[in-house]
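Please read the structure below before turning to the comments.
Let's turn to subunit A:
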Amino acid sequence: MGDAVTPTLSLDAVTKSFGQVEVLHGVDLTLNAGEVHALIGENGAGKSTIMKILGGFLAPTSGRVLLDGQPAPYSTGPQAEAAGVIVIHQEFNLAPDLSVAANIFLGREISRGLRLDHAAMRAAAGDLLAQLDTTIRPDALIRDLSVPDRQMVEIAKALSRRARVLIMDEPSAALTHREVDALYAQVDRLRAEGVALMFCSHRLDEVERLADRITVLRDGAVVGRATRGGMTQDGMATAMVGRQLADIFPPKPSAAGDEMLRVEGVTVPGRVENASLTLRRGEVLGIAGLVGSGRTELAEAIAGLRSHNGRVTLMGQPLTIRAPADALAAGIAYLTEDRKEAGLLLTKSLTENLTLSALDRFGFRIDRTREAIAMADATRDFDIRAASPAMPAGALSGGNQQKLLLAKTMLTEPRIIIIDEPTRGIDIGTKQQIYRFVRRLADEGTGVIVISSELPELIGLANRVLVMRQGRIAGAVAGDRVTEENIVRLAMGLGAEREPA
Partner candidate 1 sequence: MKRRNMLKLPLAAAALSLVASVAVAQDAEKKVIGVSIPSATHGFMGGLNWHAQDTITRLGTVYPNLEFVLATAPDAAKQVSDIEDMLATRNIDGLVVLPFESEPLTDPVKQVKAAGKFVTVVDRGLSEEGIEDLYVAGDNTAFGRVAGEYFRDNLKDGGKIVVLRGIPTTLDNERVEAFQKALEGSGKEILDMQHGNWNRDDAFKVMQDYLAKYPEIDAVWAADDDMAVGVLESHRAGRPSGPDDRRRRRGHERHDQAHHGQGSATARERDLSAGADLVRDRDDRAALRVERADGGALHHRQPADYARKRGTVLLPRQPVLIGDTSRQRPEAAAASGFWFRGDVGGG
Partner candidate 2 sequence: MKRVDLHLLGPLIALVGLFILGALLNPAFLAPANLSNVLARSAFIGLIAIGMTFVITQGGLDLSVGSMAAFLAGITIMAMNWLAPITGANWGTILLGMSVALAGGIASGYVNGALVTKARIEAFIVTLGTMGIFRSLVTWLADGGTLSLDSSLRAIYRPVYFGGIGWVTWPIIVFAIAAILGEWAMRHTRFGRHVEAIGSNDRVARYSAVDVERTRLLTYVLLGALVGLATILYVPRLGSASGSTGVLWELEAIAAVIIGGTALKGGRGRVWGTVVGVLILSLIDNILNLADLVSPYLNGAIQGVIIVLAVVLQREKRAAD
């Protein structure tokens, strides 16, 4: 770590302004060969801007980007890639209608004369994917892949480019445990090969596990640096937020009231098999399971988004749910895991997004004044930080988008709310707000179901956790037995939980 080593890629007193607003204030940063550098900070702290500057997508307003000690010879993303600096964005950059192999070699196709050498590309793609410990077929189409699989393809694509510098934005946000392990193994391998790595993450355990060097950002400035072992997870969180975080999860009252929702024998062909659950007043019911275990499909069936067989009874009344409107009318709301593609209209204003599901409450001629009031209320109640209610929802940070989506769903005044991945890709401060909000809903009598891939989240929030596996409910744990081990055992198909020793 001596100064004698020339960093592979570094920022030297970089500032960046958008119009009048300076969003980065003199940031210094070094990425060394054979090191993993973690960049952490709350949403809006400036992580994305730094990554864009490193990757050539943005030019700094002042300061320098240095590659091997020389001013970086690129000013666009593709030029940066050619120079060996590769960024994997959170929004994947894959052509959905092309095969995995075609995507990996997009723009650098292997050819024999004029003819593309499909076999060679398939074989090379297959090798890369095997290294990543995935079972993705090279000739599968991207559109048929799950989100984590697409992530793996992105990583494979970066590997195929023989990256000198690899920058990853939230690489594990969409991955399951097994895939995360494969990812970590790859990170270790690349580090050993002398690649300079950097990643952003909201998962502090991951940062602790992977990073040789940590830089903490807050409001566009570096507020903390540490090397491996030099900062605890608590320390990181405190540095990011700038204040002491009290216990991130609110306390769980144990009392559960009457049954609110009963779901019996729900089957979604090919996805969910004969799933049943009950939800009681005052409790938060968690649903765990690997990605693809049918948890989202079960929720979507209950919300009328998927055709299904089975019985749903709400407050003792049998319901017929064929369309989302039926569920909404009955008071069942589903908050999607895919907030960008299914939750919010990214090009529309915050207000239009907020009221979309509940427009019938605003009169035949939409009452703009009441809409504005609703928006103001939501902004206050959900602590949505936005420049203006007229700004497009896509311009909000992930955390604020999630809060807006929550506000939008709550505007329909649901009696039951199913929240799928409540905190995916958002910072720890916002997570805490959302956890408190979820708990308050349950305390106030709304039925809450939380679906999550993050086990600590389920353990911290839920009174009871159902575990799904291959479309079926594999089991349930409640109270003290809601532990990571028990959930994982059920999710892995190890049958009944082991009696606590």
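Definition applied: a residue touches a chain if its C-beta (ideal position, glycine included) is under 8 Å from a C-beta of that chain, and two chains touch if they have at least 3 such contacts; residues count from 1.
Regarding selection, all candidates are chains of the complex that A comes from, given by their letters.
Keep in mind that what you see is a predicted model, and the values were worked out from it rather than measured.
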Touching candidate for subunit A, same complex, options 1 or 2: 2
Residue ranges of subunit A touching candidate 2 (in the complex, touch as defined): 304-305, 323-325, 327-328, 334, 336, 341-348, 352, 356-357, 359-360, 362, 364-366, 392, 408, 412
